[in-house]
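A single protein chain has been omitted; all remaining protein chains appear in their positions.
To keep things simple, chains are lettered A and B as they appear, and every chain counts its residues starting from 1.
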Amino acid sequence: MKKKMIFSDFFKNNGVVMGTLLIGLVSFWLIFLIILPQLSMLDYSFRFNLPPAEVGGPKDVYTLSNYEHLIYGSDSTHQTYNTVDLKVFVRTIIAAMLVTIFNIFLCYPLAYFLGQSKGSGFVRLLVVLLIIPYWINEILRAFALRIIFGDSGLLNEALMFLHLTSEPIDFIRQDIALYAGLGYAYILLMLFPMYNVIESLDRNQIEAARDMGASWVHIHRRIVIPHAKPGIVSGATMVFMLSAGALAAPQILGGPSSLWFTQLVYQWFNDSLNWQQGAAYAIVLLASTIIIVLTVMKIFKVNMGDIGK
Amino acid sequence: MSSGVAVDLENITIRFGDFTAVRDANVSINGGDFFSFLGPSGCGKTTILRAVSGFLEPSEGRVLIGGNDMAGIGPNKRPTALIFQNLALFPLMKVWENISFSMEVAGASAAERRKRADELLDMIALGGQGDKLPSELSGGQKQRVAIARALCANPDVLLLDEPLSALDLKLRQHMRTELREIQKRVGITFIYITHDQGEALTMSDNVAVMKAGVIDQIDTGHNIYDDPSTPFVASFVGENNVFRGKVKSISGNEAVVTTNRSGDLLSRITPAQVGNLKVGDDAMMFIRPEALELAPTDADSKTTITANVINEEFEGNSFSVFLEGDGGKMIKMSVPNLGQDHISARGENLSLRYDASNAVTMPAGELASE
Partner (left out) sequence: MSSANLIRVALGAYLLIFFSYLLGPLVVMSLTAFNSSSFPTVSPWACFSYEWFDVLFNDKHIRDGIYYSIVIGIGTVILSVSMGLAASIVLTQVWPKLRSTYYTMIIAPILIPGVVLGISTLVFWDRAGAFFGATDGSFLYGLFHNGIFLTILGQSSFIASYAMLVFVARLQRFDTDLTEAALDLGATHTQAFRKILLPFMRPAIASASVLAFLASFENYNTTTFTIIDYKTLTTVLAQKVRLGINPSISSLAFIIIVLTIFAALAFEAANRNKEHKLAVKKGKASERKSGILPSFMTGNPAAILLVLLAFVVIVMVGTAQKYSPETCKIEVREAKQIAIQQRIEQLKEARRLKDEAKAATQSDAPAAPTTAAPKNSGAFGNVFAPTNLSDEDDAAPKAAPKDGNGAFGNVFDPNNLNSE
């Protein structure tokens, strides 16, 4: 009854033509581009990878085998664990967290500096400088780091020139390039939300606190950080989700052994052509990252409305 | 130009969820009248206006315009034009485009529209300013553009939602006269909303006073001021001294009230409540500050009050004297400035009298909060 009223109000406020257009576009987006695709991927992840002839046949039943594969590998007796894939999974999640934390610390001072020194020409120049790498292709940014971290890259040349090392260091095999690349890739998604909230902080609050004798650390702990919390969590959420879901950086900067979880998904899809298995891995990635993000948001008492500000 | 279309609200109730914003309003507005709704902020004035213009349907009751039931007819189909509280001029359109917008959506040619807009601009004394943007006009000019825009649609009824509230005092007083003149010239029905009693009383043929969704009184401005029908109206419209007490005796349309702190006082029973008031009822008696004067020594004790002067304020055309009667009763008296230096000295004990016909009594009820 109430629902019906909402709908009739909606059409009354927007007219039939506009109302239908609005509802139509939003429904198409939510239903056909988000909900149904996610559901069909979920459904797929519980199915066997059958040849086309057998799809819909007696063998086409639901199964947990795709998920079991992540835990136990191809060992059907479940005696041994799929240590390779599990390790990759754990490493992906932990590394994404570390990248996020690294970005928070790296960005906070700059966000504070930019946010509190309003509008000078120098600050505007810095902002323009920040925007430029923001719009350079992700692949190209990874490529740039590969040039620097390569065997005969700038960094190794410099280190050898300074006699800090005699042999080139294999940054790529050591995963250093990968972590630097992930930190590099999404750093601005951390900086901008932080900058936006800090900019909205009234300078007088800081001055009042200083006037009352608060120390520099105290001002940040009690005034700036609490105010910036939604921006920090919003940025951290984005960086974490994007790092955990990154594909380009690990493909370009990862050493041969260091597989990122998305790379496993990619391999199931494009190399093994086992979409069902790939879907199961994708679901695991999606579910675990969302659970982590929701937990963090709960702990820091930030809600969804703050994301994307 | 069409003129004189009547508007009738029959038993209108408007609810938002569980909250009733307007309760059982019955109003009939004569064609060609300047009619005002007066009430404190949040009492449901805008809500009533939106029901007339068609932005919301009343939960109960009917809106009739020119005798036609408006149920199910959208705002763009009603013969009304609304002037919004914040004017709602289209910021990206030039002044003339704003004024002739109703013709634009009806498909009139640019030349036609321009011509009509220029006529209206002349009427509102803004000739030659049609190519400006609204942001380039002053507050009063914007006000007049909003009126011209509404009139351009040739409405039968013009609805105005506190249109002067954003203007400064001088301009507001000037626009009052101007609005009244425009209304006389075009001859259509104006329904005007305000929380400012001065506006309502000066411009309107009739005023409806509202309190928390309920209409307390509909009458001419004069009657509302002199014969308020409820304590709310008496205390909301103009200033009033209120004396609470019990009815001691009634004779004809006069009553003696035993007030809580000022003894027995004689007054008129307000016309709407004659017959509703019985001996022994809780009553309220109202005396306006300007109805009080200094009493000669032989004055009738039923129309005199004694009090000590606390303070005196000079208001230009009058003095306001604040006094404290028996039991701490606060009383305000207003004395016209006829060249005296002052009326009284602080602490002086005064006897005040009034004419019984200038005081009204009615059953006790809710007062307008300060």
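One rule holds for everything that comes next: a residue touches a chain if its C-beta (ideal position, glycine included) is under 8 Å from a C-beta of that chain, and two chains touch if they have at least 3 such contacts.
Since we're looking at a predicted model, the values are computed, not measured.
Student: Of the residues A:I71, A:L106 or A:V296, I need the one that contacts the missing chain.
Tutor: Considering the complete complex, A:L106 is the one touching the chain left out.
Student: Kindly state which of the options B:F55, B:Y225 or B:F322 is in contact with the chain not pictured.
Tutor: For the chain that is not drawn, the touching residue is B:F55.
Student: Which parts of chain B face the unshown chain closely enough to count as touching?
Tutor: Within chain B, the residues that touch the unshown chain are 53, 55, 74-77, 80-82, 84-86, 88, 90-92, 101-102, 104-106, 149-150, 152-153.
Student: Suppose we count only contacts with the excluded chain; which residues of chain A make the list?
Tutor: Residues 6, 10, 13-19, 21-26, 28-30, 32-34, 36-38, 40-41, 44, 55, 106, 109-110, 113, 121, 124-126, 128-133, 135-148, 150-154, 157, 184, 187, 237-238, 241-242, 244-248, 251-252, 262, 265-266, 269-270, 275, 278-279, 282, 285-286, 289-290, 293, 303-305, 307-308 of chain A touch the chain absent from view.
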